[in-house]
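Okay, handing you the structure first.
All protein chains but one are shown in place.
Here is chain A:
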């Protein structure tokens, strides 16, 4: 699918021959995100009427307690320090951003009066500025009014390196935030910025009050009393917080949506493990909601038989993938293993890579390991099976792999293992310790064996594997191994950040202390150039076409082998009606949750 195809389809949507929803689904099918599809339509002048979030109660309150179970317990309540999802979720009870992402990937105004667009004058034609209009009459929990000063302050706060906010990534690309009047702010970018909905949007966009944090900007940030006693604009007011255990809140009577929230109190309980969390929601019904139930589907189904609740699955951009090392991990050059100056002795043969891709039994992995919670995929950018891309497909065939290897001159030796030029086809495959992953490794090893490839399995404790420890050779960024598997997450609706993990300048090397995101160390000039174009391309349609190209470039070289698109499973007690989007935090729309009688 190229730019012209995209234009034609958009024209079809305009004339009504293609429904909006269908268009979005087609875009997802080629590996784009729903928000991008929405942006394309909006850019082409097709009104994006965000679907209303379902909400039946006619007045706020009266719903009793809402009990949430997060098996990873929240440890802090300042959205600018919220590293993990657990902390971000907890922040959403009290704090709100200007806008969030809905299920379809549209921006939904929360503290903003409307979403900036070309029509309402919010978006500059040159892509250098955005004007946000704020919702009038919004109050902080302590009664002070919410104004443009607060928004400007949040940029100053997060952007100050001394503050050491983890949200800095969303704010450092904004040159200035200006207050136009009490309810209007203008963001100015240093260069044309197609993805402007990053600062002040979704989880890192949550706004903290200037009057409480104003004195604690920079190095003093840790001392702010409000770090532990949040005062926000959100639907619930702070009651109690015990780091690593519980967060409690009560209904904010002056919430800016008069009929919300439905529940009188809210409680987040943390700790324990995923399986017993699933049990407490699905089987015994002690809790109304359980987050991120990374439990084997078989167990979830059994627990659901308890009849107290059910599992809900949401699409995400999270991809479980297998990476082949481009460099040689067993050779040391200038004191560095897996140096960019080396080439992997086996994988530099494209036929070997093709064969390995054929030996990954994605369908079985989906069927026997992930069940409902994972969809086999050949694409790196999100792709549910229902709308499988026509650009790429996957196949599992030991026979074909054997043929390819035979043709490429890899002959079976006496031990049944193929070799060529004295190099046996044998390598080490690592991943983190995690039940499903070890099963997944075994499935691949078995298939490889049948094709005359000897695979040695290695598993590393997750806390080591995913650490950024410079001195530890077993981290995934060192990748001192031939092949590895893990999940890469796409926390944002826009794929720009996500796709930079294959650019040449992101290669993880000794020089950058293995902080680079390109861990396979795959380099491709075409990819780099296309990526740079996508970074500054203002026309969403052209930009979308560029991202499709990026995806195909990565996937077709067979160094990066996407396997499973993992869905997010949550447990919901019967009767609870909760709106949740895969492009934002689970609790992003908690104000609209209610219990149907």
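The rule we apply is simple: contacts are C-beta pairs under 8 Å (C-beta built on N, C-alpha and C of every residue); 3 or more make two chains touch, one makes a residue touch a chain; residues count from 1.
In the analysis below, contacts and distances are computed from a predicted model.
S.K.: Looking at UniProt, which of "ABC transporter permease", "Alpha-ketoacid dehydrogenase subunit beta", "NADH-quinone oxidoreductase subunit N" or "ATP phosphoribosyltransferase" names the chain that isn't shown?
M.R.: "ABC transporter permease"
S.K.: Which one touches the absent chain: A:43, A:279 or A:566?
M.R.: The missing chain is touched by A:279.
S.K.: Out of A:44, A:117 or A:246, which residue would touch the omitted chain in the full complex?
M.R.: Of these options, the touching residue for the absent chain is A:246.
S.K.: Give the residue, chosen from A:161, A:190, A:253 or A:307, that touches the chain omitted from the document.
M.R.: Answer from the full complex: A:161 touches the omitted chain.
S.K.: What does the interface between chain A and the hidden chain look like in terms of residue numbers?
M.R.: Residue positions of chain A that touch the missing chain: 65, 69, 73, 75-76, 78, 81, 83-84, 161, 164, 166, 168-170, 172, 204, 222, 227-228, 240, 242-246, 248, 265, 267, 269-273, 276, 279-280, 283-284, 286-287, 306, 461, 463-464, 466-469, 472, 474, 477, 488-492, 497-498, 500-501, 512-513, 515-517.
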